[in-house]
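Report on one structure; see the data block that follows.
After this line comes chain A, so read on.
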Amino acid sequence: METTNFVYNLIPNETIAIIVISVIPLIFLIVYALLAILGELKISAWIQERLGPMRTGPWGILQPIAEVVKLIQKEDLTPDSANKPLFNLAPYIIFMGAYASFAVIPFSRYFVPSGINIGLFYIFAVGSIAVIGIVMGGWASNNKYSLLGAMRSVAQIISYEIPGAMAILSVAVLASSLDLEKINIAQEGGIWNWFIFGGQGSWSKIWVFPFTLVLSLIYLVASLAETNRTPFDIPEGESELVAGYHTEYSGMKFAMFFFAEYANMFVVAAVLTITFFGGWNSPFGNFMQGPGWDVFWFISKAFFFVILQIWLRWTLPRLRVDQLMYVGWKVLLPFSFICFLFISLFKMIN
Partner candidate 1 sequence: MTINEIYEQLKEEYGDSIIELIENPPCDSSIIVKAESIFDICHTLRDKPGFEFDYLMCLSGLDLGENLSAVYHLYSMKHSHKVVLKTIVPKDNPKIPSVEKIWRTADWHEREAYDLIGIIFEGHHNLIRILCPYDWEGYPLRKDYKEPEYYHEMKVPY
Partner candidate 2 sequence: MSIGLTHYLVLAAILFSLGIFGIITRKNAVLVLMGLELVLNSANINFIAFAKFGGLNIQGHVAAIFVIILAAAEVAVALAIVLNIYQNYRHVNIDEVDKLKE
Partner candidate 3 sequence: MDIFSIVFYLFAVIIVVSAAIVVMSKNIMYSAFSLLFTFFGVAGIYVLLNADFIAVTQIMIYIGGILILIIFGVMLTSRITGVDIKSGTTGKVQIAFAGVISLVIAITLIFLFANTKWFTSELKPHQSTIEDIGKELLTNYLLAFEVASVLLLIAIIGAAFIARRKS
């Protein structure tokens, strides 16, 4: 389908338009990351019957800005024993991996930064770039905790890519496309047509619901593991490995890691939104539907899943590394295979 992007209409020069398009997600990412950091601080505090940051601006809402101001001023340490080129390169590679995913995320039907027709596949592929960055940072720090954290992180991300991919693939089967926009369009027409309820179709799709539900849960769990969030925050588990692969990082380089983590959280939440929860579609059919509403629905749904990740983080203890593998390979993978098979069968019959 033709890529529709309002920026091209606004700016005639293609080069400038491309630059503008690539900057918009960055701005969004910065604003979102500030909000998410504040959300993390506040939600964790409220869950624990605390108040969270209160003294930076009214109700502490300026807290993330203060943090950024501080991190800019912080000395950028490079340990003497570290491997300097790789140590300095790693945060940027990780951030690149996270940011590259934003290229295909459809915020609205009039704003898709780059609508390639294998968007889903692309998001999965660029997710693995961050892995290299993690290994690079972990190894170059020349610190055993960092190295252990990096190795664990890699093993974890790679193992959880498979169930996650299976879950996403079944959506691709339902939508017969890897194109994120097509997937979005296939879910038009109210909450009942979202892929969690089987997409558009007759009443017989009710049979799909349990499987799509399980698949969405599987993807949620797998995405938690991929973004190193509790209960899968083993690579940076404070109680064992001081801070995991970013133990030796400080200042802006650490901020890059921090940023990349929150960016990844948004990416997985966005993928979950697009694949199972209707993407930019309003839950009420044509009511509250339109280009502006698209952005609203998409971002609010994605935010819900970001908040869900935060909520889970402050509820659960963390798993051990072998149990993590157990969950990945022996629980999520078989379940995702079963569901995938069933959905394929359903699609074939229909």
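What we mean here is this: a residue touches a chain if its C-beta (ideal position, glycine included) is under 8 Å from a C-beta of that chain, and two chains touch if they have at least 3 such contacts; residues count from 1.
These made the cut because all candidates are chains of the complex that A comes from, given by their letters.
Not measured: the values here are computed from a predicted model.
*Asks:* Of the candidates 1, 2 or 3, report the single one touching chain A in this complex.
*Replies:* Chain A touches candidate 3; the others do not touch it here.
*Asks:* Going by the contact rule at the top, pick out the chain A residues touching candidate 3 in the complex.
*Replies:* 15, 81-83, 86, 93, 116-118, 121-122, 124-129, 131-132, 135-136, 139-140, 142, 144, 147, 151, 154, 158, 161, 178
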